[in-house]
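The block underneath contains the structure these notes are about, expressed in C-alpha cells.
All protein chains but one are shown in place.
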Amino acid sequence: MSPLLSVRNLRVDFPTRSGMFEAVRGVGFDLGRERLGVVGESGSGKTMAGRAILGLVRPPGKVTAERMELGGESILNLPESRMRRLRGSRISMVMQDPKFSLNPVMTVGRQIMEGYRLHTGESRAAARDKALEMLRAVQIRDPERVFDAYPHEVSGGMGQRIMIAMMLAPDPEILIADEPTSALDVSVRNEVLRILDRLVGARGMGLIFISHDLNLVAQFCDRVLIMYAGRVVEELPARDLHAARHPYTQGLLNSLPRLDRPVERLAVLRRQQGWRDAPPEGAA
Amino acid sequence: MLTVEDLDVWFGHPPERVDAVQSASFTVPQGESFGLVGESGSGKSTILRAIAGLIDTWSGRIEVAGETIAGRHRTRTFHKTVQMVFQDPYASLHPRHSVDRVLSETLRLQGMDRVDQRITRLLDQVGLGQGFRFRYPHQLSGGQRQRVAIARALAAEPRLLLLDEPTSALDVSVQAEILNLLCDIRAERGLTYVMVSHDLAVVAHMCDRLAVMRAGRIVEQMDTARLRAAAAQSDYARALIAASTGYRRPA
Partner (left out) sequence: MTETTRAWLLSDAPQTRRQARMGALYQGWLTFRANRLAMVGLAILILLVLVAAFAPWIAPQNPYAQNLAERLKPPSAQHWLGTDALGRDILSRLIHGSRVTLFIVGTVALIAPVIGLFVGTVAGFAGGWVDQVLMRITDIFLAFPKLILALAFVAALGPGIGNAVLALAVTSWPPYARLARAETLTIRNADYIAAARLQGAGPLRLLIGHIWPLCVSSLIVRVALDMAGIILSAAGLGFLGLGAQPPMPEWGAMISDGRTYILDFWWVAAMPGMAIFIVSLAFNLLGDGLRDVLDPKGGRE
C-alpha cells in the first residue's frame, strides 16, 4: 500500500546572526494508516518538522526536502493559497494548548461550523448537524450547550476535545497532534487519548503524535521516531521502545523516575557529539 | 519544622469568592521531604504561596520553625529560614538582571558578607561554575535557569525549601539532573523540603511522605511506600495513581 505521507530528507533552516541554524536536518519517514509517534526533547526539531509538513514555517525559515508527498502529490513549498485549502481538509493539526488555538470571541459551535464549511462548502444546516455530531463523537455530554458556549467557558480537557472535533470534522486523511495532552491533567489526558485513539482508528486516518513523553508514546502509538538535534536517531515499533538500542533513547528512558522501580539516583543523560551526526539507525 | 493547621485560602470577595484551599492540615518534621500532589486547581501551589507570604487572604495556623506566622508580613528570620523555587524558570528570573546581579542582590538582602566568595561557591554547588556568572537569562537554557533559581534560594542558607513543580517545565533528561541536584543539596545541608508536583513518579522519587489534594482539600496522606504499592485508601487517590501509570488502549 502506498503511504499517505512520504517525507525524505526534510530540512528546515533559519538564518541567524551567528550563521545558519538547522532546526531539522534530513528527516525522512512514511506514514500509513497508523499512529506514528515523534519523540524528542525541546529543540530536537520535532515540532518544526510537523510545522514544515503543514507549510507553517514562517520566513526567514526555509524548508527543503527531497520529497514531501501527500498521497503521491508533492506538497513541498506549495503557494499559501493551495496550502490553506489542504490544511484542514486533508491534513489537520491539534496544538498543545486549546486556550491559544480557539478564537475567544466566537462560540465553539460557530468555529467548528466555519472550518467545516470552508473546506466542504456545505450548507449552514448541514454544518450545524455535523458540528453537533462531532461534539458527540468526542464524548461531550451536552453538545447543544457546548455548541453555544465561548471557549473561556469550557475546561482545558473539554477545549482540547473541541479542538479534536473541529479538526476532524472535514474528515482529513492525516492528523498532526503536537503535544495534544501535555497541558492536561492525567485523568483528563487519558480520556482525550481514548477519544483520539477511537476516532483515528475508526476513520483509518494517519496520526502523527508529537510528544516529549516517551512512556505515553510507547503506550499510545504503533511506531516511534526518536529525534535528536534535528535528526531521527532511531525508529522502532512502539512496543519495543523499552528495548531501544540507541544510547540517547536508553538515556531518556533511564532518566525518568518511575513509580514501580525506585532508584537511589536518577541516571543522567550524557550527550555525545557523535549523536548529532550518526546516520539514523534502520533508516531507508 | 512546618505545621499547617486548618488552613483556608480564598481569592476575591463574596459572591465571587473562590475557596482555593479548605481546612488543610499537615506537619512536616525537620529533615523530611513532603510532597503535595493533585491535579491543576487542587490548591497545592496555593498552599506553598500562602506559607511563603505571597497571598494574604488566608486563615488558620502556619508555624515555621516554632514561629507562628500571621498575614502577609514575614520577618527577616523567616526569609532566612524559608526559601522557594518556582515552577517556570523562564518567569522566575528577571530578564534584565545577570546571574551575578541576581545572586549578589540576594546575598546583600540577606545580610551576607564576602559576597564574591559566596557567589563562586553557590555557582559551583549548583553545578554551573564561574563561566555562567555574568550571563543574562536569555543566554541560559531552561535547566541552567532553574539552577540559578536554586542557587538564589540557597543563598540565604535556608532550612526549609518550598519547591513548586521545580521540573515540570523542563525536559526529562534535565529533570533528572535537577532532581539529583536537589537530592544532593538536601543530603548535604539536612534541608526540609515541601514539594508540589502533579507527577506522582517525581514525588515518589523525592519525598518520604505526601498528601493528595483534590478541589482544595487534602484527601489523604500516605508514605511513599504506600504510593508505590498503589495501596491508597481513598478512591480518588487510587484513581489518580492508576491514571498516572499511563494510557491503556481499550481492548
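In this document, chain identifiers A and B correspond to the written order of the chains, with residue numbering beginning at 1 in each.
The working rule: a contact is a pair of C-beta atoms (placed from the backbone, for glycine too) under 8 Å apart; a residue touches a chain by one contact, two chains touch by 3 or more.
Everything numeric in this text was worked out from a predicted model, so none of it was measured.
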Hidden-chain contact residue, picked from the options B:42, B:98 or B:244: B:98
Touching residue (missing chain; options B:23, B:110 or B:221): B:110
Interface with the undisplayed chain - residues on chain B: 49, 52-54, 74, 76, 79, 82-84, 86-88, 91-98, 100, 105-106, 109-110, 131-132, 134-136, 138-139, 149, 152, 155-156
Residues of chain A in contact with the chain not shown: 17-18
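Following the convention adopted for this analysis, only the chains that are shown with their structure count from here on.
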Mean-CA-position distance for chain B and chain A (Å): 32
Complex contact set, residues of chain A against chain B: 41-42, 156, 185-190, 193-194, 197-198, 212, 214-216, 219-220, 251-252, 255-260, 262-263, 265-269
For the chain B and chain A complex, residues of the former touching the latter: 39-40, 142, 171-177, 179-180, 183, 198, 200-202, 204-205, 227-228, 230, 239-241, 243-250
